[in-house]
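Here is the structure we will look at.
One protein chain is absent from this view; the other protein chains keep their places.
Labels for the chains are A, B and C, by order of writing; each one numbers its residues from 1.
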Amino acid sequence: MSTPAAAAAPPALTADEGRLLYRGMLRIRRFEEKSAELYTQEKIRGFLHLYIGEEAVAVGVMDTLRPDDAVVATYREHGHALARDVPAGPVMAEMFGKVEGCSRGRGGSMHIFDAQRRFYGGNAIVGGGLPLAVGLALAEQMQGSSRIAVCFFGEGAMAEGEFHESMNLAALWNLPVLFCCENNLYAMGTALGRSQSETDLALRAASYQVPAWAVDGMDVVAVREAAQRAVDAVRGGGGPYFLELLTYRFRAHSMFDAELYREKSEVEEWKRRDPIPAFASRLEAAGLLSAADRETVGAEVEAEIEAAVAFAEAGTIEPVEELTRFVYSEAAP
Amino acid sequence: MSTPAAAAAPPALTADEGRLLYRGMLRIRRFEEKSAELYTQEKIRGFLHLYIGEEAVAVGVMDTLRPDDAVVATYREHGHALARDVPAGPVMAEMFGKVEGCSRGRGGSMHIFDAQRRFYGGNAIVGGGLPLAVGLALAEQMQGSSRIAVCFFGEGAMAEGEFHESMNLAALWNLPVLFCCENNLYAMGTALGRSQSETDLALRAASYQVPAWAVDGMDVVAVREAAQRAVDAVRGGGGPYFLELLTYRFRAHSMFDAELYREKSEVEEWKRRDPIPAFASRLEAAGLLSAADRETVGAEVEAEIEAAVAFAEAGTIEPVEELTRFVYSEAAP
Amino acid sequence: MSITYREAVREAIREALHADPRVFLMGEDVGRYGGCYAVTKGLLEEFGPERIRDTPLSEGAFVGAGIGAALGGMRPIVEIMTVNFSMLALDQVVNTAATLLHMSGGQFNVPIVIRMVTGGGRQLAAQHSHSLENWYAHVPGLKVVAPATLADARGMLASALADPDPVVIFEHVLLYGETGELAAPMTAAPIHGAAVRRTGRDITIVAHGGMLTRALAAAERLSADGIDVEVVDLRVLRPLDTATILESVARTRRALVVDEGWRSGSLAAEVSARIMEGVFRELDAPVGRLCSAEVPMPYARQLEQAAIPQVADIITAARAVVEG
Partner (left out) sequence: MSITYREAVREAIREALHADPRVFLMGEDVGRYGGCYAVTKGLLEEFGPERIRDTPLSEGAFVGAGIGAALGGMRPIVEIMTVNFSMLALDQVVNTAATLLHMSGGQFNVPIVIRMVTGGGRQLAAQHSHSLENWYAHVPGLKVVAPATLADARGMLASALADPDPVVIFEHVLLYGETGELAAPMTAAPIHGAAVRRTGRDITIVAHGGMLTRALAAAERLSADGIDVEVVDLRVLRPLDTATILESVARTRRALVVDEGWRSGSLAAEVSARIMEGVFRELDAPVGRLCSAEVPMPYARQLEQAAIPQVADIITAARAVVEG
């Protein structure tokens, strides 16, 4: 495990870069706070898994990718979608089950997709996205492209056979895939120590002959730096790479979780390391973000979320006559 | 990888022990040579996977077990069954598909079972026996017994998700299970280097926080010593243990294999390390086995195999009216 | 006493744990989390972590370990959180649990009980709404049950544990909140035989699991219109109790099979085929089938509702059979 980045050190960023990262995280935070509210209003249904607390991971990693890279995420993927520049309106509309949703309302919270941004979901089978990412990387390799594939998954997924098979295959074939393990210490209610015999996950990953590092996932700059190093290595033909991003989910696993398995005090402890205010303070201290900037960003984000909700509200309910569409491909119109 | 045991060093064995080990290996060898012959005569059908060349592994490991330990093997398991003291007659009868077979002719070569000897097969799904062994070990642990579970599998199985999940679960729960990986360098036609990104298999296994050692699987004494150490540790409550037994299959994968994937010269090279004559020579050099002993053992073994074949030949064909038995348990008669 | 289906399942597990020291429960989040659907809440505190075992996310290994533990003398109840994840363990269930007795010529029976949640209706979309009962019901060596009532939820587990062979229990996700009366003390509910839940003269509706309550509701409404419906609850999906079904249909001469699975290759097809094979000459109309639409489950509420048979759909389909 890495040590937390010294909070005092000024980040090696321009003001613009800093503002973008800050804004990226705040956008996710506000979007999800709003989503939780809308869930209690029953505008959003099904399962809803919030990423609150983990924003630095998606934002830091995504900032190092090219638009033509492929991204695979899990059911806890609003953050990844937003950080990948999937517009907030269609994401929200998706959770409302509207035709204007990014998956036409067929997917919901767990299945956000965006072909234009090569965002491949939105996979709700734990570990199920990993082979997909390996295959996307294989396609890139076979086509001689310089694109890479990146996949996100929780530490709980590392117990699945598909993790093992995917790591081995990627390493054997030297595929351009970056594995990002979001270690938030719990898989639903199962603590890391009850799920992995080796809790040093980077060490575990390294046993596949894959370079692997642990990173402070509450520090967006540390994440971005590590990801950049990893992405460069992968894009340079170095084969797969593994990052353990140490983070924490501030909210319940989903909206049906009484959180019996962890102490409130532990949650409070981690909330003190909230990546968003911490980063804002560092930027401010370094003179890269003023209080006014902060306010502006906040207002912009609020406006964006409001617009997203309005967009979702105004969306269309798909007629049930359309039910059996998209089971098989339709001929191009 | 371990270095081959110095062939010159006298084995730390009594003459009786030496003779038993020698006899155990020879029995398997002759049994399987006979089986191959019977296969060409179509007495034995289906798939037939020979263990020839690998005898030291099963014999060395099995010698360290108690009769009440549980053993799980693969489809290449005649050797394990015989080393576990399953009588040769019922094993041969099984391959003849006779009622007197150890699985009543329902299983065939790939499914040798013997409840009395706690021999749990005979599993033909690669990797499929591992969770079974983990569960058998769990039962022992929960019952507070001092019995352990041992499973055998090929190096090819280590690529399967079930290997990963089983190792992790066994380590997490500190279960009394010994994992014996028979690394014969090929999974059908797939060489180790094309199947594992980390070809040091003991190192891979150790990444689960499981003690793991590589052993010369062509040296029955080395196997027995390593197995004894491992079995003692497991039985002593030390949790799972992993042995990589480096060996080689002298014959084709099954009777349908043209062996396009390896050089004849490689096979010849390994045959020079044949565990059976090598061990006999060591015993002889140490004065633990005379030429006369050797002949006696050979004759005994021949007689046993002949008797087994006769037993199988004389066995009964099950009437087809019995077809649907053993789908569900029958009430005790 | 008044009890929910969820509590009935929990009580059944508790009773089993008290009754037999060989019984234990394992699965994902059955302990500290209290169960994904709160079914096992409190059991960890009552029975401790040896007998209420949280597993890692390793469906293949922990189901396989359950099989091994059963062979080793235990009586495991293995919970697969939902049927949607059971594909990851299917090899163990089919190639090991279901075949071992046969492959070993009768030597090794596998007394394991596997519980899992099934079904849709909660807007969980395509990967979390499967109804794959027929896959399991297809496999010799397994017994498959679908408790649709409180009494069966409460009583079938004991019978499943007493059975020497592998039993798979499907609990429909929408049933957990159902409330009703159960007389204590409980008796075990058999894991063979279908049950006539309502008698009627004009048509037999065959249903199971989550569809039973809807079939009964449809029957009520149809009776108001003068169509007298008999409802057969399959209860046990393997082996099917053909006799009870045929006896009913031979009387009503018409049948509708309601099944939340996809239509093609469904359990409903099996029931329909058996009816034809058994009482073809007694049928006044072809047996009807009402199944889920052949589509991965969509998230949007109106689409999901349209995909899964609703009470109104059952009424329409039953009418069509009666008028057919």
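To be clear about the criterion, a contact is a pair of C-beta atoms (placed from the backbone, for glycine too) under 8 Å apart; a residue touches a chain by one contact, two chains touch by 3 or more.
This is a predicted model, so every value here is computed, not measured.
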Practice item. Please provide the labels of all shown chains that the missing chain touches. Key: A, B, C
Study note, to complete from the structure: Touch assignment to the omitted chain, from A:101, A:156, A:240 or A:275, lands on A:101
**Study point:** Sole contact to the chain not displayed, among B:156, B:239 or B:275
**Key:** B:156
**Study point:** Contact partner of the left-out chain, one of B:28, B:57, B:86 or B:126
**Key:** B:126
Practice item. Quickly run down the residues of subunit A that touch the omitted chain. Key: 70, 101-107, 111, 113-115, 120-123, 125, 128, 130-140, 142-143, 149, 161-162, 165-166, 168-169, 172, 325-330
**Study point:** Residues belonging to subunit C that touch the chain removed from view
**Key:** 60, 84-85, 87-88, 90-91, 94-95, 98-99, 102-103, 125-127, 130, 134-135, 137-141, 238-240, 261-262, 264-270, 272-273, 276-277, 280, 283, 285-289, 294-296, 298
Check your understanding: For subunit B, which residues reach the chain that was dropped from this view?
Key -> 45-47, 94, 97-98, 103, 105-108, 110-111, 123-128, 156-157, 159-161, 187-191, 194-196, 256-258, 260-261, 317-318, 320, 322-324, 327
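In this section, only the chains that are shown with their structure count from here on.
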Check your understanding: Taking each chain's centre as the average of its Cα atoms, which is closest to the average over all protein Cα atoms shown?
Key -> C
Review point. Subunit A to subunit C: how many Å between their CA centres?
Key: 36
Check your understanding: Between subunit A and subunit B, what is the separation of their C-alpha centroids in Å?
Key -> 47
**Study point:** Residues of subunit C engaged with two or more neighbouring chains
**Key:** 56, 58, 60-61
**Study point:** Contacts with two or more other chains, residues of subunit B listed in rising order
**Key:** 161-162, 165, 168, 172
